[in-house]
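With one protein chain withheld, the remaining protein chains of the complex are depicted in position.
Chain naming follows the written order as A, B and C, and within any one chain the residues start at number 1.
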Amino acid sequence: MAEKNLSSLSAANAVRIEALADSIGAKLHECYQCGKCTAGCPMAGSMDLMPRQVIRHLQLGLLDEALHSRAPWICATCYTCSARCPHDVPISELMEAVRQQAERAGIRPIRRSHLFTKYFLLPLKWFGKNHELTLTMFYNLASGRVLQHFSYLPAMLKGSKLKIFPARVKNREAVRRLMENCEREAERI
Amino acid sequence: MARTGVIICHCGSNIASVVDVERVALAAGQMPGVTYAATNKYTCSISGQDMIKQAIAEHELDRLVIASCTPRMHETTFRKMLTKTSINPYMLEIANIREQCSWVHTDKEKATEKAIDLVHMAVAKVLKDQPLFTSSIPVHKKCLVVGGGIAGIQAALDVAEAGYEVTLVEREPSIGGKMVMLDKTFPTLDCSACISTPKMAEAGAHPNIRLMTSCEISAVTGYIGNFQVTIRQKPRYVNHDTCTGCGLCEEKCPTKVTNLFDQSLSKRKAIYKLFPQAVPAKPVIDSEHCTMLKSGKCGLCSKLCPLGCINFEDQEDFITETFGAIVLATGYDLIDWAKAYPEYGGGKYANVISGLQFERLVNASGPTEGHIQRPGDGAEPKTVVIVKCVGSRDPAKAKAYCSRACCMYAAKHAHQILEKIEGSKVYVFYIDVRTPGKGYEEFYDKTRADGAVYIRGRVSKIYEEGGKLICKGEDTLIGKQVAVEADMVVLETAMEPAHGSTETAATAGVSADKDGWLTEAHPKLRPVETQTAGVYLCGTAQGPKDIPDTVAQASAAAAKVLGLLAKDELETSPMISVVDAPKCSGCGFCEQVCPVKAISMVDVPSMYNGKRVTRTVAQVNSGLCSGCGACSAACRTGCIDLLGFTNKQILEEVDALWQE
Amino acid sequence: MKYSYFPGCGMEATGIEYAKSLAFVNRAIGVEFIEIDDWNCCGATAGHSTSHELGMALPARNLALSEQQRPGMPIVVPCASCYSRMKYALQAAQGSENEKLSRLIGMPVSGAAEIVSIMEAYSDPVAAEAIKAAIKKPLDGLKVACYYGCLYTRPPKVTGMENCEDPQAMDELVRLTGAACVDWAFKTECCGAGHHVDLPAESKPLLYKIYKNARANGAQAIITACPMCMMNLDMRQGAVNMAYGEDFDLPVYFLTELLAVAMGAGFGECGVATHFHPAKKLLQNLINNKEVV
Partner (left out) sequence: MARIDAENWEPKILAFCCNWCTYTGADLAGLNRMKYPDNIRIVRVPCSGRVNPQFILRGFQKGYDGVLVCGCHPGDCHYTSGNYFTRRRFLLMKRLLEYAGIETGRFQARWISGAEAAKFRDTVLKVTEEIRALGPNHRMKEADDHE
């Protein structure tokens, strides 16, 4: 593994990390690396960097390593880490912020997670509400897992748990505008 | 013929329910030398004691055996009781038939037999007892404090304030020690000089304190309450009685010398005050560098001094005084890291400095007037690396122990750099961060908030490349190698005992551990006492510590001194070793094994074949002997014995048993 | 009691049993939930993992609508995920982000209304008293594990939960039915519902551990108050049994289903009949046995 020259990191890097932390009110220096976040994380077993290490990379200015990590994508945002942190570092929120930044930079260490989010928001933008059938269809096709969850279909239909036709918001225009506003706002940062 | 009285205690039913006390008394009555034997329900009670007193008078007893609970319980009670009778308090033996018999055995027959045996042993021993008398030694109400750092100053002030005379000996030309070199103190960041110089001045002006600077102790004899101490006054070449400290000599002196007070970061003159606020505020001449003293040329100071205080003929002087108590506050030095760490440049990079050098750099009265500048070129460093545990926790290269104060002053250094140099970056390489003190963890938190980047891992190598100091380490938290290009590196080096401190302590009979830190009498319960009664220690002489702990320990030592000086006389135990001088061969084994240095070999006049000769024999200092008996067991001629536990007494005990 | 009601998308689909049973209970105890007109999806995890703004703005629009339609009325949110998003949005609206939020959603939002969960709404003393009074078929003899999951409890700074490691509100409501609640260690552990589509393999161990602890502590069933948790715990129990070679048989009930059954609702009426993991038999046996005795 290549040595990390901490002195050669660009100032822009530090600014980006600071902005990232500031956006959720996190103070990175407050983390003293006790590891309690990792210890309680239900998903840590599947992560490449432990939650603690994601923060550590940010503390050191190693933003690229954090952005390329799978960990923020695997994070289930269960907030166990945040709730137990002795220094009140919002770790879950930090993971999310890293994931958002990676997403904007086109870095998608777990494509399926990216697709899920993408196709979750698709019916939302169209109808103002979630529509599981739309989501599942698009997701299954894009991820190549065409038959995922297929076996549950009969039971779902029987219990009318799956709507063939999506529920819609009356003022769909308002929701679409809202979502576009948010996209613009996020890009500004 | 001895007239022994034997009392068998029932201790209610504690003894009597298991041991047939009447049978024991009956058996005791038959033992040789026993005049009187009886039982008593509660021997330690007032009525029990009265009964004994009565028996002593009635039967003209001259010694006593009490079979009861452990002697650790009531030996003192019964000895006290005997002072009111015709029997010497030391003509008493106690047979432990409760804790070591009735309470641990259930078979009544066997327990009774054992009790008879134990009484038999005590009777055999008491027959060899001799009257012993406590003696008292006067206490000389004066205290010597060795070392004029903050520990010594604090101890001296506390003792002086209580009304006793103190002599404060310091080998440097001024008191103040390491604390006056420091800039600010953690975690409160108050200025070190601002809080220590008033204490120095107070010590300098206190009517009960006699300051002896440029002095060292060269010999200590005597014992608690009566130490004769020889103090060597090094030549100062300046008459401090007449000198006003005007400073003209220092100003005009043409010889410039490396200033060690500034950690070699500046120059001073050959006639100099240690630092501006020195106490006493008078100069001395550095004989190693003064051209007049070296080659007889110059003498400018002498010509200029308006009061004629310069005396190039000054000689060292020895002063002997008596003190009742001694406090050792000899302090610490920093290790010579350059020798131990060639991988950090071994001293060849001017911009790799020690923590104490940094203190001088950041100190407003230091060589740069408080501007943090690289010693190499005077430039302001923008990126600074601080390396902790340099020499500490490193048994392979230097010291195995933790130096305790470094974590905190490293945080302070980081804070000061970030505060004073705008846009600066500070990286602190550490192994652990230890902040056990009031407000310490909070200070560490604040330093990280200031922007200090803490990296867990030791620096492996520091080298210069392109004007930068490249520091290579691992961030063990992410498991990757890291490198920082620094403008300056501060090494937080380990403390070690001040040079010469173990020798000084040995002079006073105090030992040191393998690292040279002075050994306290007990690590938990007697932290400021030493194995030599009347000698106390405090501050970093005992081990690495920070200022609050040092000052607390100094006051603790002072409290111990005051407890001693408040007494007019000390009673000494009579159960000490005695030498049968005519039998002594002078081999000196006893002297080697004595843990308190109470035995010395002395020459005595003697006659051999009608001729006058001088013989070397052992002599016991009754003020020092603690009565362990190691000497007696080591003596090959059997001439040294322990009163109260003589060879004869113990052998009688051994012989007494299981005799038909 | 009247509440402004944000059902969330789940209540119209996979959480249909929740909606049915909730309606039954509300009728029985005289509590009224008035649906926010024209509400939209809160965005769930996808919203806030896309951007902070989207995560806040989607639920904020619902807040604003409720404020407009029924000013000051507390808003009840039956889904944990929606509840969390609404609480986040509420905090943002009350703080420095108010102006930004109003701009993003194109209408004013003040953050004046309270957000409550079903547990909070039913724990209200009047409601709790009414529930007690409405119990017709007590469920004593049943031992259940109350599962709160993540988002009702954490982060406590947002949820306001006092004891986020061992919450009690659901347990107390369940005890009103006569059922016993086991003390177990996984009541607030994550079930991984958010990843059940994209990372099903990675989130399977989470479910396994929850079932295992519930069973080890003697639970016969798991109670939840969240349609996301329900779907995950109920739908995937079979898959977990297959993957781990286990035979977990832990029917999962919505809190409202349990209340409704205890109040005499029919299994079809309140939704118990249409679970993935058979849920009817346990309750049916319990009630039948009692009637025999």
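The criterion applied here is as follows: contacts are C-beta pairs under 8 Å (C-beta built on N, C-alpha and C of every residue); 3 or more make two chains touch, one makes a residue touch a chain.
Just so we're clear, the structure is a prediction, and the values are computed from it rather than from any experiment.
Engineer: Please identify which of the visible chains the hidden chain touches across the whole complex.
Structural biologist: Even though it is not drawn, that chain still touches B.
Engineer: For the chain that's not shown, point to the residue among B:V104, B:A379 or B:A566 touching it.
Structural biologist: B:V104
Engineer: Could you tell which one of B:A57, B:A379 or B:A633 touches the chain left off the display?
Structural biologist: Within the whole complex, the residue contacting the unshown chain is B:A633.
Engineer: Footprint of the hidden chain on chain B, which residues?
Structural biologist: On the side of chain B, residues 70-72, 96, 98-101, 103-107, 110-111, 113-114, 116-118, 121, 531, 575, 593, 595-596, 626-630, 632-634, 642, 645, 647, 650-651, 653-655, 657-660 touch the unshown chain.
Keep in mind that, in the parts below, only the chains that are shown with their structure count from here on.
Engineer: With chains as vertices joined when they touch, what's the shape: line, ring, star, complete or other?
Structural biologist: Drawn as a graph, the chains make an open path, so a line.
Engineer: Just how far, in Å, is the C-alpha centre of chain C from the one of chain A?
Structural biologist: Roughly 23 Å separates the two chain centres.
Engineer: Cα centroid separation between chain A and chain B, in whole Å?
Structural biologist: 62
Engineer: CA centre of chain B versus CA centre of chain C: separation in Å?
Structural biologist: About 68 Å, centre to centre.
Engineer: In the complex, go through chain C and note every residue touching chain A.
Structural biologist: 9, 12-14, 16-17, 38-41, 43-54, 57-58, 61, 100, 103-106, 150-151, 153-156, 164, 189-190, 192, 194-195, 197-200, 202-203, 205-206, 235, 274-276
Engineer: Contact residues on chain A for chain B in the complex?
Structural biologist: Spelled out, the residues of chain A in touch with chain B are 1, 3-8, 27, 29-30, 32-33, 49, 52-53, 56-57, 59-60, 62.
Engineer: Considering the complex alone, what residue numbers of chain B touch chain A?
Structural biologist: Going by the criterion above, the answer is residues 383, 427, 433, 445, 448-449, 451-453, 455-456, 468, 472, 475, 477-478, 480-486.
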